[in-house]
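What you see is the complex with one protein chain gone and the rest in place.
Up next is subunit A:
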Amino acid sequence: MAAIWTVLLLLLGTLSTPTTANLEGDALFAFRRGLKDPQHVLQSWDPTLVNPCTWFHVTCDKDNRVTRLDLGNAKLSGKLVSELGKLKHLQYLELYRNKLVGVIPKELGGLKSLLSLDLYHNNLTGSIPSSLSKLTNIRFLRLNSNRLTGRIPRQLTKLPNLKNLDVSNNDLCGTIPTSGSFYKFTEKSFENNSRLQGPELMGSVSYDIGFCN
């Protein structure tokens, strides 16, 4: 029995960084470690399980790969971690209405299966990473009601399936792209950004005009 405990203790010592037993579970657990969770919504997130598919608020497909993360309205505070970008089968990243701070990690551009990115109603800062333009399947991109700054990356207009965009209620600047998939969005998607300079004028004026630091 003492031998078992020696093994366990030695292994626990090397588990301050998680093992490679399940990359997706490890990525989610890295996310959990950076969060304050006063309502214990992440209490079921047990890293000793072989995969995270029975953790509450996590949904997997039949091959045990994470497809949904539903943590909206959970009073979470802390930061988004770059490890979240490792969830290659993630379709829905629902983190809205929390108290998340820090920037949107550029690694989220690696979520190639993503259909919905809902980070609205948080306290996120920094700019919208242009890497989000790699999310070719994305339908819903809702980043409204944060404190995001900088320009709206023009590359986002190339997102072929973008159905719903909301970046309102931030501190974005520069001009509003109007080409590509952005043609269908009304001013409602961009309102309450006091430094946003209105739709770009196609052809005549460079889209870079507008004061943006």
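We adopt the following convention: a contact is a pair of C-beta atoms (placed from the backbone, for glycine too) under 8 Å apart; a residue touches a chain by one contact, two chains touch by 3 or more; residues count from 1.
In this text, contacts and distances are computed from a predicted model.
Entry comment: the absent subunit's protein name, as recorded by UniProt, is "non-specific serine/threonine protein kinase", drawn from "ALA-interacting subunit", "Dolichyl-phosphate-mannose--protein mannosyltransferase", "non-specific serine/threonine protein kinase" or "Dynein axonemal assembly factor 4".
The chain that is not drawn here is touched, among residues A:Thr54, A:Asn123 or A:Thr136, by A:Thr54.
Along subunit A, the points of touch with the absent chain fall at residues 1, 3-4, 6-8, 11-12, 14-15, 19-21, 44, 47-54, 56-57, 59-62, 64, 67-68, 70, 72-73, 91, 94, 115, 118, 139-140, 163-164, 184.
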